[in-house]
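Shown here: the complex without one of its protein chains, the others still in place.
Let's turn to chain A:
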Amino acid sequence: MNNTTHFAFFDEGSKKEIRRTTLKAVAIPGYQVPFASREMPIARGWGTGGLQLTLSLIGKEDTLKVIDQGADESVNAVSIKKLVQQTTGVEVTDHTEAASLIQSRHRIPEVPLTEEQILVLQVPTPEPLRDVEASEYVTKRLHAEEEYSGAWLLLFEQIMKYGKTATGADHPVYVNGRYVMAPSPIPRFDNPKMHISKALTLLGAGREKKIYAVPPYTDVTSLAFEDYPFAVETFAGHACHLCGATDVFLDELVDEATGIAYYQCNDTSYCIDRLNSQEQVEVEHHHA
């Protein structure tokens, strides 16, 4: 009993259906389009939404990059990459510039994306109003009526309680002046990267069965008040201990021997590229 899988795992009908949903999502920026999310060979909640988008879009000519928490070598990224590669035979890459399709969990790469690229984000909770309203039936109506006072109130309450907004990752955004959207759990740091992005951003939530999108060159503004403006995570005073980068999202690591924290680029491929080019400059300088 041997069983070989179809190109990109899905049957053609399923791929078409997901693509149609995707088109609708692109047509209504920020609107969560329901879709018949399939059971996948990875766990529900581990990126099946992103994976379904990737598999429905990928062609033989594509080059795929998969990121998890900023790293290409992170276990879940490796696992997803392996699955897509096994069922399609496409090339994979760590270089952001070299990829035509980038599936990511929790990060938008530091290198600005281009019109030639599609960013697929894995989304755990697509509903930005879930914290204020548990019922799906109700939140859908709130979106229809553009009734977002709950989301604003949440931020307002944080200001009243803590003197500032205290969102973590997944700080809600207004898309194209119409829908409030959960920008997947990317850190606040990455929210501005979605604004007028040259690349198409697709967001897939497998468990919650939703696909939504930010088309290229679309307005994306993070929810904030005039007197309490939106602020990204701060790494002021810290630099990557490897490549020296300062204007990027940094990981806090701890030296086991001394117990002292040090910092490192979260986007590993960005860091390696910088190290390589620094080395090249050094070598050229040396031999010049």
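By our rule, contacts are C-beta pairs under 8 Å (C-beta built on N, C-alpha and C of every residue); 3 or more make two chains touch, one makes a residue touch a chain; residues count from 1.
As a convention for this text, contacts and distances are computed from a predicted model.
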Query = Missing chain's UniProt protein name, "Carbon-phosphorus lyase", "MBL fold metallo-hydrolase", "Carboxymuconolactone decarboxylase" or "(2Fe-2S)-binding protein"?
reply = "Carbon-phosphorus lyase"
Hidden-chain contact residue, picked from the options A:T22, A:T54, A:N76 or A:S269 = A:N76
Remark   = Out of A:I28, A:I42 or A:A224, only one touches the absent chain, namely A:I42
Task = Decide which residue listed in A:E61, A:E256 or A:E284 touches the omitted chain of the complex.
result = A:E256
Ask   = Given the full complex, what residues of chain A touch the hidden partner chain?
value = 1-3, 5, 40-43, 46, 69, 75-76, 78-79, 82-83, 86, 125, 127, 130-131, 133-134, 161-162, 166, 168, 251, 253-254, 256, 259
